[in-house]
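Yeah, one chain of the complex is gone here, protein chain that is, but the others are all in their spots.
Chain naming follows the written order as A and B, and within any one chain the residues start at number 1.
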Amino acid sequence: MALEDLQHNFLTGRLEDLVRWARRASVWPATFGLACCAIEMMASGAADFDLARFGMEVFRNSPRQADLMIVAGRVSQKMAPVLRQVYDQMMEPKWVLSMGVCASTGGLFNNYAIVQGVDQIVPVDVYAPGCPPSPETLMHAILTLHEQIRTGEIMKRRATGNPVHLDHAESPWTPEVPVAVRLGTPK
Amino acid sequence: MELPADAPAVITADALRADLGCFPTREQYHDLVAAFKADGFEVCADLCAVDYLEHADRALPEGVTPTRFEVVVNLLSMSRRERVRIRVQAGDVEPEVDSLFDLYPGSEAMEREAFDLLGVIFRSHPDLTRILMPEDWEGHPLRKDYGTGRVPVQFKEAPGPR
Partner (left out) sequence: MSEPTVRTAERLEALTAETSEGPQELQRREATPASELGREVGSVVRIDDTPFNPDDVDYERADDETMIINMGPSHPSTHGVLRIMLELDGEIVLRAKPVIGYLHTGMEKTGEMLSYVQGATNVTRMDYLSPIINELSYSMAVEALLGIEVPERAVWIRMMMSELNRISSHLVWMATNGMDLGSTSMMIYGFRERELILAFFEKTAGLRLNLNYVRPGGVAADLPDGWEDDVEVICDTIYERTFEYDELLTGQPIFRQRMVGVAPISAEEALALGVTGPLLRSTGVPWDLRRTMPYLAYDQVDFDVIVGTYGDNFDRYAIRLNEIRESVRIIRQCLERMPAGDYRSQDPKVTPPPRARIGESMEALIHHFKLFTEGFHVPAGEVYSAVESPRGEHGCYIVSDGGPKPYRLHVRAPSFVNLQAIPLLMRGASMADAITVISTVDPIMGEVDR
């Protein structure tokens, strides 16, 4: 049977592209609000900024239904094991967005209580700068992540490797360097 | 402002800026607070501890022997719209004062915080455990001999796997 005989319109594409397209358009974040950034994350989801435009308004309360963990705020030493557990509970494929300087590097609080960068605990895909990042910055980070998903590997397991705390420096795991993707930036 | 009539012997200092300051000894402390409470100070607004490790010779009213740790209590009287600050010299090595839990139940969390961060022991506190730090944490972070725990900032690429 030739394609012309079919009665419906259709699209062809590689399976990988379709999977990437579907994944990119329905990234559901887990609610993992910690501090100031969580307020901005909520504001992004609300009326003025409206994350629903990117298919992301469904903040899942259960990590098992979420694809993306937005680490919004400073991670204390007491919270770190909890964060790792929530990450482990998420299903593959999963991504992590480190929102704000506190989550990315410890920021202003370079002291005993704060984990200096959440990438010591979980592999991070995109870092959003700012203290706190405005909703626009968060959305830019999210679009960057979408672009990564659209161009990335589909079979890769995100949680492989063994992220460890700084104390175990001999571990072979290296934090992933995010692919620099420029989006919407004029050349 | 006058001291309550049945207050135990205390030393007051007028030099303090805002409010009346009292410097009871550790033995007088609980009785003094009880006298203030009976006198109309309904609320224990704040309780914290200070580590004066580097200032053993600080200026205090005459007759007060400075110790390393000091417990500072802020009482508030809503009926008279007044505040009073009580500073107890808590001790050098193992600071220990009476708990105010029987007078002001609201001081429970604040005393736990002072114990957690500065290691001040409050006698007859119902549940003197760590409140902010993890249970298995060692040391008391707000003490002056406890390091800040700074991690040096790396401005260039990390040399290898970290």
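One rule holds for everything that comes next: a contact is a pair of C-beta atoms (placed from the backbone, for glycine too) under 8 Å apart; a residue touches a chain by one contact, two chains touch by 3 or more.
Only a predicted model underlies this, so the values are computations on that prediction, with no experimental measurement involved.
S.K.: Among B:E42, B:E94 or B:D145, single out the residue that touches the unshown chain.
M.R.: Checking each option in B:E42, B:E94 or B:D145, the one touching the absent chain turns out to be B:E42.
S.K.: Can you work out which residue in B:A34, B:V64, B:L132 or B:V151 touches the chain that's missing from view?
M.R.: Residue touching the absent chain, from the options given: B:L132.
S.K.: For chain B, which residues lie in contact with the unshown chain of the complex?
M.R.: With respect to the unshown chain, the touching residues of chain B are 16-19, 42-46, 48, 50-51, 54-55, 58-59, 72, 74, 76, 78, 81, 83, 85, 104-110, 113, 117, 130-134, 141-142, 148-149.
S.K.: For the chain that got dropped from the picture, name the residues of chain A it touches.
M.R.: For chain A, the residues touching the absent chain are 31-36, 38-40, 42-43, 46-48, 61, 63, 73-74, 76-79, 82, 86, 108-114, 131-132, 134.
Following the convention adopted for this analysis, only the chains that are shown with their structure count from here on.
S.K.: Which whole number of Å gives the spacing of the CA centres of chain A and chain B?
M.R.: It comes to 43 Å between the two C-alpha centres.
S.K.: Within their complex, state which residues of chain B touch chain A.
M.R.: Residue positions touching the partner: 132-134, 137, 141, 146-151, 153, 161-162.
S.K.: Which residues, counting only chain A, touch chain B once they are in their complex?
M.R.: Those in contact with chain B are residues 77-78, 105-106, 110-113, 116, 166, 169, 171-175.
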